[in-house]
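A single protein chain has been omitted; all remaining protein chains appear in their positions.
Let's turn to chain A:
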Amino acid sequence: MARLATDVGGTFTDLVSYDEVSGEVKIAKTLTTQEDQSIGVMDSIHQACTMEGLDPSAVEFFVHGGTTVINAITERKGVKTALVTTEGFRDVLEIARGNRPDLYNLRTRTPAPFVPRHLRFEIPERMDWQGNVLTPLDEEKLVAIAESCRRLDVKAIAIVFLHSYVNPDHENRCVEVLSELLPDVTVSPSNRISRQWREFERSNTTVLNAYVQPIIRQYFANLSNSLAKENINCTYYAMQSNGGVATFDQATDVPLSLVESGPSGGVAGAVRIGRELGADDLLYFDVGGTTAKCSLIKSGQPKLNPEYKLEWSRRSPGYPVQIPVVDIVEIGSGGGSIAWLDDDNGLHVGPSSAGAMPGPACYKRGGTEPTVTDAKLVLGILDPDSFAKGQMTLDVDAAKQAFEKMAARLNISITEAAAAVVQIAEADMINALKLISVQRGHDPRDLDLVASGGAGPMLAASIGRELSVKSTVIPIYPGIFSAWGMLAAMPRVDLQRTHFESMSPDTMERLKSIFATLITEAVEYFSCGSKDKLDLVYQVDVRYHGQEHSVLTRIDLDWDLGTFLNAFHEAHETAYSFKIDDASVEITNVHLQAQLHTSVVSIAPVSREGRSFERASKGRREVYFSEDGGWHDCDILDRDFLPVGELRDGPALIEEATTTTLVLPGQKFEMTGTGLLKISEK
């Protein structure tokens, strides 16, 4: 039996399969086919079958991560979508929150809504905040709205009524009526996607979900057909943004949950690596060509971002969505990021990137701007001849030339300029890692750092040192880690309810009953018959009376109120450096995280035979270390032949097919029994 994952990225589609019996791993890589990503996925499966001997009929777990959803949104290629909402509020979607983060730009504006004004329809109906009906739903008026939608060729309708998170009856009735009148149109009510308050955020979530739903339905239908034809007949799973997987059918109901599918695969992989290390608390760090992504894993669970926004930037409020997305801080600093000087000789790295085309200057494909990859080559960290399994030769002179202008303007040497660029890229990444750790109350000295991506392992040791982490770990398959991570993800659903109450003696009883309802829903969602099949995590958003933002507090249902309060005070102090012991406390939101018990990918022990430092040795190279300002003669080792459990001192370069790991002077490293590379300070 085998587990199979395919991860569609911007340029390549990665495939990883793992044979549960033999421990054998098969890898394939094909070009991504943007128009219909399922073609590239099938290409990768064909490649794995013909080149690697994959047996499709042995596949018992298939998981897929793709960018169909995010691409449809980014490129504005979703379907024509209408919105039906409470009378008086059709402009809520357009007004958004009205904020101007671009403070001093007198020409700024709110991003355009995904449904234009003439496709936003109002209907008489109204609930109060406790869910009591103030105005009944005017079903007659729905007939006219359906007629307009038909005439305007609308393909999907989002329904959002005020306070539907408390009482969804009107929304659900509206779905019944519209679905009957418009059988070919996708109709999605907000309560199926989010049961949280804040009407703009919920509207935007529902609209974006409707906007991509017909597309993802078609996509999964195509992919399922193709997989069945290839004799892959297990349940098909999609990687969700919450770090877990869902069946294609479940994902089609809430396609927006796939929005960060790929990055979330990496986070799931980091959780799995953490378990292997016996470390529950981790920093995860992935550096690709254009960005670096950082996440925190606490108590073996990825942290979710309660305020996830699409297309957000410091200058744009973006599009907030209320779906569970792992908390990923992304910065525009990766291997292909371009280094540049401002008018005042200030040195910056990114956010513009040379990407895959033209790529860094050393690729010799027409790029002339200096990038982080060029700097790594100049400093001796990259080998010009063995890049990408030797399929490509890097041009050191072209890389040096790219730094000439910068070095001249700063009156420093080319080497120093390259070293400066690497240090600044690292500093940006350190700020991002601090943002998700120190600044949220977690001390990096208690964390291990897991680094992946083509450029991550080159930067990891130095960043780990700066943050004083316990150890820096380079997982297996760092270059295709998202795909590998998907093999480690479990079926998962996050059920949230806005529930507003001041803490009182009956609070625990009430919470128990709310969670009981959510557990029933989770059991239904997985069709698993009983909650015994589920791993459940109970969390509650709690705050001091008068505050707006709350602290997510993990609880046990058999706690008494005092224990609950103590846990909250402690969580508040961790996050914000103070607590107010005698202040009154209230609950705003209840969150059940449910994972279905399944076996996850195991990590096979590496064979101890045929491994030694002598066998691994590939010679030596001069590498520039900016910390002590000089060139060091440095061992080059092949990761595939490193001996197990033997410590060795840095500096060293450890090469493998998809990346190079740099170990600094003053550090030591070893290969663990399951093939992880572990670096720590001497």
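In the analysis below, a residue touches a chain if its C-beta (ideal position, glycine included) is under 8 Å from a C-beta of that chain, and two chains touch if they have at least 3 such contacts; residues count from 1.
Everything that follows uses one rule, which is that contacts and distances are computed from a predicted model.
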Quiz prompt | "Hydantoinase B/oxoprolinase family protein", "Putrescine ABC transporter permease PotI", "Substrate-binding domain-containing protein" or "Cysteine desulfuration protein SufE" - which is the UniProt name of the missing chain | solution = "Hydantoinase B/oxoprolinase family protein"
Exercise. Could you tell which one of A:G98, A:G562 or A:G610 touches the chain left off the display?
Key: A:G98
Quiz item: Looking at A:M392, A:L410 or A:A657, which residue reaches the missing chain?
Solution: A:L410
Self-check item: Contact with the hidden chain (one of A:F12, A:W312 or A:Y544)
Solution: A:Y544
Quiz prompt | From A:G346, A:G562 or A:G645, residue that would touch the chain that is not displayed | solution = A:G346
Exercise. Would you write out the residues of chain A that touch the absent chain, in ascending order?
Key: 88-92, 94-95, 97-110, 116-118, 128-129, 162-163, 165, 197-200, 314-315, 343-348, 410-412, 416, 419-420, 423-424, 427-428, 431, 434-435, 439, 500, 544-549, 575-578, 580, 583, 626-627, 629
